[in-house]
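Every protein chain except one is present and positioned as in the full complex.
The letters A and B name the chains in turn, as written, and every chain counts its residues from 1.
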Amino acid sequence: MAKHATPLLDQLESGPWPSFVADIKEEADRRRKNEKNVTYQIPSDVCDDLLGVLELSYTDGTTHWKHGGIVGVFGYGGGVIGRYCDQPQMFPGVAHFHTMRVNQPAGKYYKTDYLRQLCDIWDMRGSGLTNMHGATGDIVLLGTTTPQLEEIFFELTHNMNTDLGGSGSNLRTPAACLGESRCEWACYDTQEMSYQLTMEYQDELHRPAFPYKFKFKFDGCPNCCVASIARSDMAFIGTWKDNIGIDQEAVAAYIGGELKPNGGAHADKDWGAFDIQKEVIDLCPTECMWIEDGKLKINDRECTRCMHCINVMPRALRIGNDRGLSILVGAKAPILDGAQMGSLLVPFIKAEEPYDEIKEVIESIWDWWMEEGKNRERLGELIKRQGLAKCIEVVGLKPVPQHVLEPRHNPYIFWKEEDVTGGWQRDIAEFRKHHQR
Amino acid sequence: MADPKDIVVEFMQSKAKSKSKFYFNDLAALFPEMKMREAKKIINKLVTDGVLVYWSSGSTTMYGLPGAGKQAGAEGED
Partner (left out) sequence: MTFISSGYNPDKPMENRITDIGPRHYSEFLPPIIAKNKGKWLWHEIIEPGILMHKAESGDEVYTVRFGGARLMSTGLINELCDIADKYCGGHLRFTTRNNIELMVETLDEAKKLKEFLNSQKFKGGSHKFPVGGTGAGITNVVHTQGWIHCHTPATDASGTVKVVLDELFEDYKKMRMPAQIRISMACCLNMCGAVHCSDIAILGYHRKPPIIDHEWLDNLCEIPLAVAACPTGAIRPAKKEITTEAGETKTVNTVAVRQERCMFCGNCYTMCPSMPLADQTGDGLVIMAGGKVSNRISNPKFSKVVVAFIPNEPPRWPTLAKVIRQIVEAYASGARKYERLGDWAERIGWERFFEKTGLEFSEHMIDDFRDPAYYTWRQTTNFKF
């Protein structure tokens, strides 16, 4: 029997999409029955009370959570988000309901024994509710009490060889697409690089000293499946410098209709026969493709690697072989001065272990941001405030036209004294020899 | 050089009337001769030693003396 009546939430049990309400109710039931004889370390009716407080929000249209300043386990400045219910007498099971962020394996592959072990810990020491996964990429363990935080951390580190993720003014848990593990378009090993940099920067991840949050995301190609270009302070996006590989027989098979365009992604609508001119060549943003003697030609020097042709004909076209990545910096959501997309900083860099060159770029950016960034200023905002040219200078790169979409619209160049012949110190007496007062 | 602990604690106590939580930048400014990353090491050592505690807004982290401030009381955690 449910502890609280939830007539409004019950209406979210119907409809075809998986119902989180049904799932929480089943978990509440499991906890009530406790067939596994778990010695619950937080109130066993936590799921019931969560449904109760959520029903209250559905009734009065407002949240019933308060923020808590608790940050993590001893010595860590992140990984835990503190939450308290503002109706603890009505819902004692969720009076304290803190979240823990657990660092996910790169690419989010799991073995079941690992997940089961994690579930066992969380059944005993937490609410039994999770997010698989949070927006940044962590496994999110949703709801436990303060005394359990250290216990869970101890079990994670000792028994599961797993650490917490980031929160607050930290390096946030890096996230990668599945990359080379199952994608023919990965221009570098996103999982390995994500792992290596996560390990290299454990201190930055756990002990906050940045002006604000900082995110790394690793996308294997310009399709950007983890949205690095939109939501990471530093986006590592795979690319290549040489030519797109062409299998002319497969091109002919696409033209002849034996192969389905775009890997069959448009199967449920009749779009007519595949037309390579209309669907590939005419849509190429740089118009660098054509058919000659029945063969597909690409002027690779003019190609900007947008991936459209490769996406449409994955069996005929391949990413180039001289592979690496571009680094774009400063993406963020709109708060405060408006949304920012990542801006190109490093056009091309090799992504090879031990990633020394890339680490140099990262560390020069951090040194600059830590010195110059105001409290709660994202990297993108600092770049806006001090200029992209400054950012390029900080990492020791030469400014190139690739850095901009177009040159500046105004002539207000703030020249530096050392860049002007003769400097700025002038003699008024000398001037007066030629100009009356 | 004076003990970093004394510098930080004295600074925080001098501000205690108005606030109990400080950004990393406010504390790093107490060690002007130091690179930010060195200052970070010292300040984080103070956390490990129990002199300072973190406080997080979720998006931003601040530092304070243990038990100082008003919110801990409001949260019933002290």
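Going forward, a contact is a pair of C-beta atoms (placed from the backbone, for glycine too) under 8 Å apart; a residue touches a chain by one contact, two chains touch by 3 or more.
Since the structure is predicted, the reported quantities are computational estimates derived from the model, not experimental observations.
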Task = Just list which of the chains on display the missing one touches.
result = A, B
Task = Give the residue, chosen from A:Gln87, A:Asn243, A:Asn311 or A:Gln386, that touches the chain omitted from the document.
result = A:Asn311
Inquiry  = In the complete complex, the non-displayed chain touches which residues of chain B?
reply    = 18-21, 48, 57-59, 69-71, 73-74
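In this text, only the chains that are shown with their structure count from here on.
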Remark   = chain A and chain B have mean C-alpha positions lying a whole-number Å distance apart equal to 30
Remark   = Contacts from chain B onto chain A in the complex sit at residues 21, 23-26, 28, 35-37, 39-40, 43-44, 47-48, 54-61, 71-72, 75-77
Message = Quick check: in the complex, which residue numbers of chain A touch chain B?
response = 66-72, 75-78, 80-82, 84, 146, 167-170, 207-213, 367, 370-371, 374-376
